[in-house]
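These notes are about the structure you will find just below.
Of the protein chains in this complex, all but one are displayed in their positions.
Then we have subunit A:
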Amino acid sequence: MSGLGQIPILSIILLSPLLGLAVIQLLPRQRASWLKIAAVAATMVPLALTLWLYADYDRQQGAASYSETYNWVQAPLKMNVGGDWFFSFQYEVGLDGLSLPLLLLTAIVTSTAALAAVHVKKRWKSFFSWFLLLEFGMIGAFIARDVFLFFIFFEITLVAMYFLIGVWGYYNRERAADRFLIYNGIGSAIMLIAFIMLVNTAGFHIVETAMNPQYIYSGSYADILRNLSDPGAYVNLPAESAGGNPFALGETKQWAIFILLLVAFGIKLPVFPFHSWMLKVHQEAPPAVVMIHSGILLKLGAYGLMRFGLFLFPDQAREWASVLAILGVINLLYGAILAFRQQEFKLVLAYSSISHMGIVLIGLAAFNEIGMQGALFQLISHGLISALLFLIVGSLYERTGTTELPQLGGLARSMPFISGVLLAAGLASLGLPGLSGFVGEFLSLLGLFESMRWVTAIAVIGIILTAVYVLRSVLKITFGQQREELSAIRDARFIEALPMVVLLACIVLLGCYPSVLTDTMQLSVGGYMDLLLATRAGG
């Protein structure tokens, strides 16, 4: 077997930002340019490796298995029943058509965000340290195949984000950071409760050994999934406990866990009405960090919702398909209408993110392959587009000192390049064919239309409203008479133009040739659909 199967490629990708982190610790803290170069270089390593992985995965048609499992901690438990009881905490990572595109997105957006961090003005050393730790956390979260491991990586991103917002943000940064931490902390607590409930029941399995049977609780995703989808598997208990299986996950508990997960990841996504924390983050965090926040971390919410919510609890999810669809439509329309109201461009984009995440829910609610592809495509597409938009916000703020719409205007005159890219990003965001936004939107709507025609028809109103708010804000900035005080500003420097071109090229590529992404995802989507549509015997 050729390919990357034999080397622990995933762990190498995961650890590569830490290597950069180590290098940065060795550099003197006042040398800004050294630190910046080191940080950008450090993000290039996972980017290159992930690109290689992506190509390899495609060539192998997804057949190659990249999973790695190591037993990390095995804590013995003292129980009244005989035999050896363990809690096993595993380092288990893996890859599939859902993780891989998100992994690549993470690598791309982080690299461009590192370039965008040229605007950071102070304490570069700690900024880039947190920044690389954040990348470590994100990569880990996307490849983790153990619920607790996922939780740990998820928490790492929270901590890193907290400091990145609180120290390097705008005027109200500390309040924004606090609110971010409180809200996400609540989400994490809920997630942890759900995970513990899961591990406590479906996480149990028995390993027969030569001596004593081993009774193991573990957070291994594969074990949990197997136990949940085939209840018979964890009923292979010693006969004495046949009276009542303590490890069975009853209907009520399943619903409880499902709803807890929905809330936990709904906060992250964000789903209406849990969205308000992210407005402040969009407004106050430094643009390079918002690129990552809006471009990747929101996707982590959708990813978690799919992997832990939908795939583990398909019965509940199917039953709630219409709830998901309606939540999606609310997100879509509510975000769009409020984006239309904002006078602050960053808030326009924040509400726009809410609106676009609605499309993801709509695609998921379809419960068919087209809708799922649409939702996944929308994740990647919105990640690229919002990263590009916040990249522009950073360059804009650097020049004008404001992103308030009433104070901007006519910038196409003095900065045609940035204005052109902004217009292109705006058009991508409103779903112009030929750019990536259209594909995600179209596939999601197409998918949902099979089962819920009227809901989809209402959602289509969203594409009109999106055009309204995108054009309003983008044209306000670039078109019209140039304001006197803005006439002296310059167009993009090379170092700013480079990431813009890269992101825009990705957006155009996905818009014109979506198969490059859909074919890769398709290698797994069929399997997910089987998971989602399978009827499970009993509770």
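Note that a contact is a pair of C-beta atoms (placed from the backbone, for glycine too) under 8 Å apart; a residue touches a chain by one contact, two chains touch by 3 or more; residues count from 1.
The rule is short, and it goes like this: contacts and distances are computed from a predicted model.
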Undisplayed chain, where the name is taken from the UniProt record, one of "LacI family transcriptional regulator", "Hydroxyacylglutathione hydrolase", "ABC transporter permease" or "NADH-quinone oxidoreductase subunit L": "NADH-quinone oxidoreductase subunit L"
Selected from A:Trp34, A:Phe87, A:Trp255 or A:Phe340 as touching the chain missing from the view: A:Phe340
Hidden partner chain, touching residue among A:Pro213, A:Gly250, A:Gly401 or A:Gly434: A:Gly434
Of A:Ile7, A:Ala22, A:Ile182 or A:Val323, the residue in touch with the unshown chain: A:Ile182
Touch residues of subunit A, complete complex, unshown partner: 178-179, 182-183, 185-186, 273, 275-277, 334, 337-338, 340-341, 369-370, 373, 410, 412-413, 416, 427, 432-434, 438-439, 442-443, 445-446, 449-450, 456-457, 460-461, 463-464, 467-468, 471-472, 475, 478-482, 514-515, 518-519, 522, 525-526, 529
